[in-house]
Structure formats: C-alpha cells, structure tokens
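The complex is shown incomplete by one protein chain, all other protein chains being positioned as in the whole.
Up next, subunit A:
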Amino acid sequence: MGGLTVTPVLRATGLTKVFGTREQEALRLASDGVGREEIHRRTGGTLAVHDVGFTVERGELFVIMGLSGSGKSTLVRLLNRLIEPSAGTVEVDGEDLRALSDADLRTLRNEKVSMVFQHFALLPHRTVRENAAYALKIRGIGAAEQRERADWALRTVGLLERADARPDQLSGGMQQRVGLARALAADSEVLLMDEPFSALDPLIRRDMQDLLVRLQTELHKTIVFITHDLNEAMRLGDRILMLKDGRTVQLGTGPEIISAPADDYVADFTSDVDRTRVLTAGDLLREPRMTARLGQSTGDVLRALGAAEANGVYVLDADQRIAGVARDDLLARALQEGRTAVGPRELVGDYATTAPDRPLVEFVHLVGHHPVPLGVVDDHGRLMGVVPRAAVLDALAAVPARRGA
C-alpha cells in the first residue's frame, strides 16, 4: 500500500455533525467530552458524529462499522457533503470539499465520488439502462456513449440482459446490481456504499459480497463501505473503523480488531465473528524456533533438536526454500552410518505448508500431524515462518467471554 509520499484519495479530519439549532453550544460541549445524551438534554441537538478522522488509500476497501444510531449513515454523507459538516474537513484527492462552490461540488459528485444506497434509490420511471447511465446523463454525455458505458457497467454486474426492464420488475439483489452499475458507469474513483447489502436476503447478500470482491480485484476502486454486520466488515474490509455513538472506537484491520479489541463494545461484536474465516496464516505466523541448512553438521542439528525438545526441523536450501524435514531418528541413524553433513538422504516430506493469505478454516486440519509445525511459504516456496499448533489453539481460544454470559 502507498507510502508516505502518496496523497490518500480520501482524508477526513475531525469530522463532526450536530443536528439541531444550537450547534455551536453542542460542539463546545462535545469537545469537552460531554456524552451524547447529556448534549441532547442540554441543547436539544443530536451529536451524530464527533471528531472522526481517517484516510483511505487508493484501491482500499475501507469499512465503517457500527450499529444503528452510531452515526455511520451520517458519516458517509459527510464524505460527499450530502450533509454539511458542523466541523472538520473532508479532502478528496487533496481537494477540500468545504471550499467547493455548489457547481464544483456537483461536478465532484458526478465525476469523482459515486454512491450506492441501502434501498437502491433507483428511478422507478426509467429503465435499468437509463438508471445505469444516470450520472452520464447529468454529465451531458452523448446518447451513444451513455449507452455504451451503461451497457459495460450492466455487463460487469451481470445484468445486461435486463437492460430494458423497469426496476420494479427486478428482485432486490438485481436492483442493487443496477445501483452498483450506476456507480460504476460514472467511472468515479471513490465509491461510497451505504449499507448496500443490508436490505437483501442472506444468500443474495453473500452473492453480492462475492461480486464486490471480484469487482474490486478487477477495478481497484477506492471504497468506503458502511455496514452493521461485522462478518461482512471482516470479509470485505482492508481496514475497519468501529463507530459507537458517533465516535471512533477502533480503527484497524479485521485480524487486528479480532485479536485486540479496544474495549468491551468491540469485544462484544467480535465474539460473534467466525474467527477461523478472518484470521489468516499470516496473522498467526511465528518465527520458527530453529531451521537447518543443507550441508550443516548432522551432530549440531541433532543437539539443537534435543535442546529444543523437538522431533524435526525444516531444512532450507540457499534460497530459503524448504528442501525437506530432518527428523531426529533419521539424523541419529545418519550419524551412526558416518554421514556428518545433512544431505537429501536425511530429508523426508513429512510436513505441510500454506500461503500466508489463507484463512484459518482452510488449513486448521493440517496442523499437528507432523513433527514440524505448519510452514507458511510465499509464492516462491520460501519459508516465511511457521504456525505451531499452540498458536492456532491460542487464536481460537482467545474469544472474549460475552459479558453477562
């Protein structure tokens, strides 16, 4: 991901929104750390979002996660100024949204930031194709190009054959595909998705998540995705911002949040998450306690094994690739037979490996059957580290107990 020199596509700083007439007073109270209910009692205003800041890098899928009333829908609307912030700034490609005139803001919404809505928000009196082309129509692009772009977007979401239908003739999942196509056809850099799959059946939701993942690998959009479902957040998000009562509770990757929840609120959420699908081999990776090299002294390796109370060791070649596993019994026999250097004859294929991005659920059955821990290897077969059985058990056992349970 981008280094320090890259400007993030989206940067929010100190974003705050108060609904109500006594805005300044509420802002002052909020900055003094007064809670939401107290502010409402004293000013009648609602502190929807308070002092939220984050950056989203190009191509990142950034999830904002919170329960209803946590301010997430307000927050996403602050990002394209559909709601005017009470304080704080939003920058898109380094451009401050608050400095834009109405016309420039419309241009930005039309060309740079598209939005997908929870209840689809399609125009019921237009066809699917006209809906997909909506941003282009506003942009004033020629009819032929509108059609071409809209058809491309519809094909991308797998709905081209229904281009002449009306939205009310489609199922919910298909309608949201149109909503997605409308955002894609605009060819904007940033996609704001406000609980796009929440209104769909679980199976359809799963399909749509798959679709989004596939689209993202092809198109590399910068996405801000709102959800109240932590499993969805874990599945899709590169990073997740946990929102509670309009304030940031935790910001990090899925595994970070699962393995170190910031407070009880987050922990409560994470206890419901299927950790075997979130944690990857890379997350559980440990430095191997010892490795051996081809050509190393058999006696040294055997002594080291004894000291480590281990039965086997990974033997690496000059490129750090796994040549095989040296077992203590075979090493002892080699020593008896006078072979003093570890060579191919002492090696067995008694090990298993996995790639670092595989989730726990896919390799948990491989752990614990070999004299060496599960090896984690990169694309070139080089050993990056190991996942011992203890690490797996530790990860699975680290479920924080539900309060009151």
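Here, a residue touches a chain if its C-beta (ideal position, glycine included) is under 8 Å from a C-beta of that chain, and two chains touch if they have at least 3 such contacts; residues count from 1.
Here is the rule we use: contacts and distances are computed from a predicted model.
This figure omits one chain of the complex; the name its UniProt record holds, of "Glycine betaine/proline transport system permease protein", "Glucanase", "Monosaccharide ABC transporter membrane protein (CUT2 family)" or "Electron transfer flavoprotein beta subunit", is "Glycine betaine/proline transport system permease protein". In the complete complex, the residue from A:L47, A:M65 or A:L108 that touches the missing chain is A:L108. Of the listed positions A:R22, A:R58, A:H119 or A:R339, the one in contact with the omitted chain in the full complex is A:H119.
For the chain left out of this panel, the touching residue among A:A186, A:I240, A:A292 or A:L330 is A:A186. Although one chain is hidden here, its contacts on subunit A can still be listed: residues 80, 82, 105-111, 114-115, 117-119, 121-125, 134-135, 138-139, 155-159, 161-162, 164, 169-171, 173-174, 177, 182, 186, 192, 204, 207, 211, 214-215, 218.
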